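Note that this complex is displayed minus one protein chain, with the remaining chains in position.
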Amino acid sequence: MTAGLVDRILSGDVRSAARLMRGIEDGDREAFDTLEALYPHTGHAYVVGVTGAPGSGKSTLVGALTAVLRRGGMTVGVVAIDPTSPLTGGAILGDRVRMQEHCTDAGVFIRSVATRGWLGGLARAAAGIIHVMDAMGKDVVLVETVGIGQQEVDVTRLSATSIFVLTPDSGDAIQMMKAGILEVADIFVINKSDQEGALRVKADLQSMLNMGGPSSAVRRPPVLLTEAFNGKGVEDLVREIWKHRQTLVSDGGLRKRALERARLELAEAVESSLRDLIDSGLDSAAHERLVEELTERKISPRAAASRVVGQLTRPPQ
Amino acid sequence: MSPKRKLRVLVAKPGLDGHDRGVRVIARGFRDAGYEVVYTGVHQTPEQIASTAIQEDVDLVGLSCLSGAHLFLFSEVVRLLREKSAADITVIGGGIIPEEDIPKLMDAGIKAVFLPGTSLDEIVQWTEANVRPVEESQEPAR
Partner (left out) sequence: MFDEKTLQQVHDGMLEWWGKVKAAVDNGRGMRRFSTVSDMEVKPLYTPEDIRDLDYAENLGTPGSYPFTRGCQPDMYRGRVWTFRMFSGFGSARDTNRRYHHLLKHGETGLSIAYDYPTLMGYDSDAPRAHAEVGKCGVAIDSLADFEVLMAGIPLGEVTVSHTINPPASVTWAMNLAAADKQGVSWDRLGGTLQNDMLKEFIAQKTFMLPPEPSVRLVRDIIEFGTLHVPRWNTISISGYHMREAGATAVQELAFTLADGMTYVQDVLDHTKLDVDAFAPRLSFFFDAHIDFFEEIAKMRAARRMWARIMRERFKAKNPRSWWMRFHTQTAGCSLTAQQPLNNIVRVATQAMAAAMGGTQSLHTNSYDETLALPSDQAVTVALRTQEIIAEETGVTNTVDPLAGSYFVEALTNQMEEKALEYFDRIDAMGGMLAAIKQGFPQTEIADAAYRYQRQLDRKEKTLVGVNKYVAEEKTPIEILKIDEKLEEEQVARLSEVKRTRDNREVARALGEIRRACDGGRNVMPHVIEAIKAYATEQEICDVYRDAFGRYQDPGFF
């Protein structure tokens, strides 16, 4: 890592930034060192999460949002997350297909990310990539994910405004209640709203949101209709995003979310540091012997753990 | 500790040719080999392909062309990558390509040409042998 690299990224060099993102995804120590140097330059980009079931048109919507934001003079980063195949460890990342009109626009940076099946690692990688786009000077970063599973829910916690996308024919209503999305989303979008049933789903959703519980916020999340394919309703969506931002700014919500995000990042960073500590301090042969003892019931799990921790925290001899 | 470094690949169709059976089969093949495959659909310009390859920091770009325009399109992608300081990205190609054009493509910087009848295993094996993901956080070659 050189100061040159940091400067290049700060001045918007795509190649260097893309390479750094690679290192972040792969968990390279050097990459995270560079990220440390970039960190003071972050915190300006407005992060918007777009979540929804496959087939809801999220990618097309993200592309349409990008178009509107660009027309308004903003630079945009996109993080498009797709699942890794549990069988093969590989992934086909096909979200950016629907945004390719932007790919030669210097004001847009699109990056496809595979979930890679890590426990918690996805949020860390996504946060890092967002930081890089932020440091490059992007005004808005759109993060697109299917939103299923804990790691992807963690990713949505990285955003200031969270959009949930559904379609008129989705049985999403029930699923949403299970996933707790109703509490998390700031804006709901019914995409492909030219299809039959759009208005009914909108009405159903609005009444569910109005039911609320004691923990429901004063602000009722708006429910919008869009046809991302031809851009209908997308300008309104952008307006709602900025309205939400305004609300967050005035009621202190923005700061609260920033704290929340930082809390999450700190937890990830601490965990990761501890993991590094364990890995570096571990005597693998001794560890294996301990595992065997555990199997033979010669020692119990907690006692074994104490022994390992004791080993790691022992003052150097 | 970093997990096994994953190979990132872009499979792309430059030009007006819309025959995407090959690229879609290869995308799945690469996925099943454990790679991360960026797929950008048909009708991509060389500029779009080069731009995508760089944003996605891929190790390999696979181009497919069945319309006879491969000499120009493939070499243009290589030229643009070089222009944008990304000459270290390996570019391979396939499609309807007469044998006599293969040396011209290699001269232009295409590292391998796979003709109809090539098995997926062959392409993956070639990739394993010839394309290495970049070393840890190595700064991109300029």
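Residue numbering begins at 1 within each chain, and the chains themselves are lettered A and B in the order written.
Convention: a residue touches a chain if its C-beta (ideal position, glycine included) is under 8 Å from a C-beta of that chain, and two chains touch if they have at least 3 such contacts.
Every value quoted in this text rests on a predicted model; they were computed, and no experiment measured them.
Although one chain is not drawn, its touching partners on subunit A can still be listed: residues 55, 60, 92, 94, 97-98, 100-101, 229-230. Take subunit B: the residues that touch the chain left off the picture are 15-21, 24-25, 27-29, 39-43, 45, 66-69, 71-73, 96, 98-99, 115-117, 119-121.
As a convention for this text, only the chains that are shown with their structure count from here on.
Centre-to-centre separation of subunit A and subunit B, using mean CA positions: 28 Å. Against subunit B, in their complex, subunit A makes its touches with residues 1-2, 5, 14-16, 18-23, 25-31, 34, 84-85, 87-94, 96-97, 100, 103-104, 109-112, 114, 116, 118, 275-276, 279. Within the complex formed with subunit A, the subunit B residues making contact are 1-3, 5-6, 8, 27-28, 30-41, 44-45, 47-48, 51-52, 54-57, 84-86, 134, 136-140.
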